[in-house]
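One protein chain is absent from this view; the other protein chains keep their places.
On to chain A.
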């Protein structure tokens, strides 16, 4: 095997691995971005349930966060990746005895990351809910808005502004947690770098590349969030 220079290995094209790793980065970003809205929505509703006056709703929401914050991410992932097909198969076979179910690792990763992200985000939303004075709700009702309108027009805009820094942390850990899905063979950044490392035997190089990519993604997101934060801040000031 001819000795290849580092630059050949990192080049774009058949000899290099940059194109493979870039496709992995794309998968990482898509996975994180696809998880975000689902996780935020679930997290919001869980937080809403947690501060509701109905005890049974609070109990259900607390069980949710206890379970998904208490389980290691990897265990949750494996439970879903291996357990969900069994469960689905069991249900589907009641109707169609010959069906086989295969779970896509992207979908499994998305579900698991949404569960984890939402349980952390719900804590952020909850503390934001608590920071909003009761008078805001009462003011909303007093001018004749319905419960839903008050939530959407008065509470939610303030909630997002208060929760934003906490949600940024959640987003950063979501970005890092996507690397776990490489374990169930999703071809994302870490997985692609690992393949390159195994084929070329330059493990240190390619895992460093993976680390730097995650670092770059983190830096990019903090630039983006500071831009959004400035935007939000300006709206508040007006």
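Definition applied: a residue touches a chain if its C-beta (ideal position, glycine included) is under 8 Å from a C-beta of that chain, and two chains touch if they have at least 3 such contacts; residues count from 1.
One rule holds for everything that comes next: contacts and distances are computed from a predicted model.
Per the UniProt record, the chain missing from the shown structure is "Amino acid ABC transporter permease", taken from the list "3-isopropylmalate dehydratase large subunit", "Insulinase family protein", "Amino acid ABC transporter permease" or "Menaquinol:cytochrome c reductase cytochrome b subunit". The hidden chain makes contact, of the residues A:47, A:113, A:154 or A:180, with A:180. The residue from A:29, A:92, A:218 or A:232 that touches the chain not shown here is A:218. Across the entire complex, the residue among A:72, A:133 or A:233 in touch with the chain not shown is A:72.
Of the options A:12, A:82 or A:227, the residue whose C-beta touches the omitted chain is A:82.
By the touch definition given at the top, chain A reaches the unshown chain through residues 49, 52-61, 63-64, 66-67, 69-76, 78-79, 82-83, 86, 172, 176-177, 179-180, 182-183, 190, 194, 197, 201-204, 207-208, 210-211, 214-215, 218-219.
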